[in-house]
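The next block holds one structure in the form of structure tokens; read it before the comments.
All protein chains but one are shown at their positions in the complex.
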């Protein structure tokens, strides 16, 4: 029987993300937390995943520990199979070669549409301004399965976005295809600090698949401004294992730049 | 007073071509005779010309003597400034960076349109089939000044082409721009084994500028199936100098793969 | 899913794949697992080249062409192939002469008289895209878009014997040329170095090696040398093609023979002169019998038709190595 271990909400989020990736597939890695997820996944579970960074690093093996604030530097692009540029990177995704994409988000709606641009006010004078799409729009448009990873905070789960930066299922079934986005693509999972969501195959609406063991479903739903569908039954996600935490804390992020967060359990 | 020297029609054609290029400019070099013209020009007159080959050799300094039948090999792409590929090479020309282009032709019409595809019959079953455009269409479409180089033979100067492979002035003034080709481009000179042609600034029709000294204008015109305009006066082109011939024969093409032809003078 | 749609506009047939159909092939049939794809030329052609396929290759017959693979296609007597012929010098003659190819997208259709006569006799259908147009079609296929625009072809007869079209540019209102994406069934790429999984290096210029690898349903790499994956990771700027675009890796020293492999061996001009002289079906048959059908594979061809002495001499003549590393 596993001992209870203490961990942060960010650690749980990262661990959940890392468990989702299949080995021998390709992963388009966004800025920040997705970088750390990819490191943990490749270190523990999927040695043969091929990472792609939008500025043209193909198959990098980032140096551990993680170096903050320099995705394009020699540490993160270390031992790549190939160094190219941005137009080539997005050719790989546009032509169908990227299995998974992983992105952060400021807001997400029931169809998995992402806002990472601005909040409140108008677009010209918002109340808060974020970095914008970066390459997120391309990742969410092109990759076969997009994974959104974000803290479980109420203001982030909204019925309607303040700005649609990167497409989920837009306004429902068939909408992506109708808009001209590649067939068969779309958001696959939303990974949060409390649970895991998928998308219903028919309605394309966000569906709660599982919650961190010990957290009531109600607590997860309370943290959202819309009500997702519920899997039947809603599963339970294992907390981080000691090995996952050890690798995260000792090998990947000993400076705790990324993994600090609220303590859980 | 210069001694009379013996030379071939091909040698005269090459020498005329080499005298046309300005130093410190770029030259998009077609297959075959244009390669030799570029070598002679760079060796004697324009050391700072930058050659471009369609498969992405930028600024090569081909090894002398000329190696036949292998434009893409290490000898011809020797000491390039950059090795790229075809889509980049045509980006250079499309974006306006190529001053001169030099091409051969099977047929040319009064507007400097080029046929290098087929003769007679139908396109599907012609009487003679040539190599086709290669990159000639792009060179003639994009370069600021296109130079056509070909033997002076009657069947080559025709009022109407059997196939329009690479655009000259199409059917007259303004036609290139109307078709969507880049503004201000077009054929600049036609270099033959007997004379040199330009294009009238208004009518865009081929104009005889000069003939090899000693050849009657009539002989040049007799070798054409249409009557070009005549410069007033029609000039006289100097025959190849001893130095030009020496470099051509001893340094560039001692095997006489290219420069053999009918003897002249 | 219509993977291999042949469309027609008037008399003009052209190959077109909806980007979504190509993407689904990539998703379902291309391996992103870095497993060994090493096999013989015979196995590669047996597995990955089918009758009716559309084939492209890089670079030319005279330089770094995939000649061992082309000979294997002839040996296995594929039929009704369609060639995207950027710099097709002898390949077209051989493939048409052997009865393997029935359509050619041109490109540059040189040289020798055989292929010209075959066109005149109506034995092979040709369409004119030009080198730039074909390269752009393959770039479109590689970028996952159904077309790309350019400012050439316009005003020329190539637009009548290809499916290039003129559209109105939405920003200037002026006419621009567009060409449809090309996703070939097969790309043959002969490279200097590859690892077993398909990472590959070409030294020198190329036509559209990465574009063709991205755009093609099946990619067969033949390589002068097989090296360790680790070598690619030590020098990522030298990589031309990453492994997950590649379906088969063939170790084929002298795979470009009789053409040259820059910095490895020179062109065999005597053999090329013989190729240039193939002007009748009788001579073509004799050449194919001697150099293709009568030998069981590339290695037997090298042993019995080329020989160690000639290979040694051709290697020795490749004196320019600067820059090719």
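Chains: A, B and C, in written order; residue numbering restarts at 1 for each.
Note that a residue touches a chain if its C-beta (ideal position, glycine included) is under 8 Å from a C-beta of that chain, and two chains touch if they have at least 3 such contacts.
Given the structure is predicted, the values throughout are model-derived calculations rather than measurements.
Asks: In the full assembly, spell out which visible chains the left-out chain is touching.
Replies: Computed over the complete complex, the missing chain touches A, B, C.
Asks: Decide which residue listed in A:124, A:202 or A:262 touches the omitted chain of the complex.
Replies: Residue touching the chain left out of view: A:124.
Asks: From the listed residues C:4, C:25, C:160 or C:238, report the one that touches the chain absent from this view.
Replies: C:238
Asks: Which one, A:43, A:142 or A:205, makes contact with the chain that was left out?
Replies: Per the contact definition at the top, the residue touching the missing chain is A:142.
Asks: With the full complex in mind, choose from A:97, A:144, A:163 or A:199 the residue touching the hidden chain.
Replies: A:163
Asks: Across the whole complex, list the residues on chain B that are touched by the chain not included here.
Replies: Touch set of chain B with respect to the missing chain: 23-26, 48, 50, 57-59, 61, 77, 79-83, 88, 90-97, 99, 142, 144, 182-184.
Asks: Of the residues in chain A, which ones touch the absent chain?
Replies: The missing chain touches chain A at positions 31, 53-57, 63, 68-75, 77-80, 83-87, 90, 94, 117-118, 121, 123-138, 141-142, 163-167, 170, 175-176, 179-182.
Asks: Take the complete complex as the reference. Which residues in chain C touch the chain that isn't displayed?
Replies: 16, 18-19, 143-151, 165, 167, 169-172, 174, 176, 178, 180-181, 203-204, 234-238, 322-323
Simple rule for what comes next: only the chains that are shown with their structure count from here on.
Asks: When you check each chain against chain A and chain B, which touch both of them?
Replies: Expected: C.
Asks: Could you see whether A-C or B-C has the larger number of C-beta contact pairs?
Replies: B-C
Asks: Take the average of all CA coordinates in chain A, do the same for chain B, and state the distance between these two points in whole angstrom.
Replies: 58
Asks: If you average the Cα atoms of chain A and of chain C to get two centres, how far apart are those centres in Å?
Replies: Here the centre of chain C sits 40 Å away from the centre of chain A.
Asks: From the mean C-alpha coordinate of chain B to that of chain C, what's the distance rounded to whole Å?
Replies: Centre separation, chain B to chain C: 29 Å.
Asks: Where in chain A do residues touch two or more of the other chains?
Replies: Answer for chain A, listing residues that touch two or more other chains: there are none.
Asks: If you look at chain C, which of its residues touch at least two other chains?
Replies: Residue numbers touching two or more other chains: 210.
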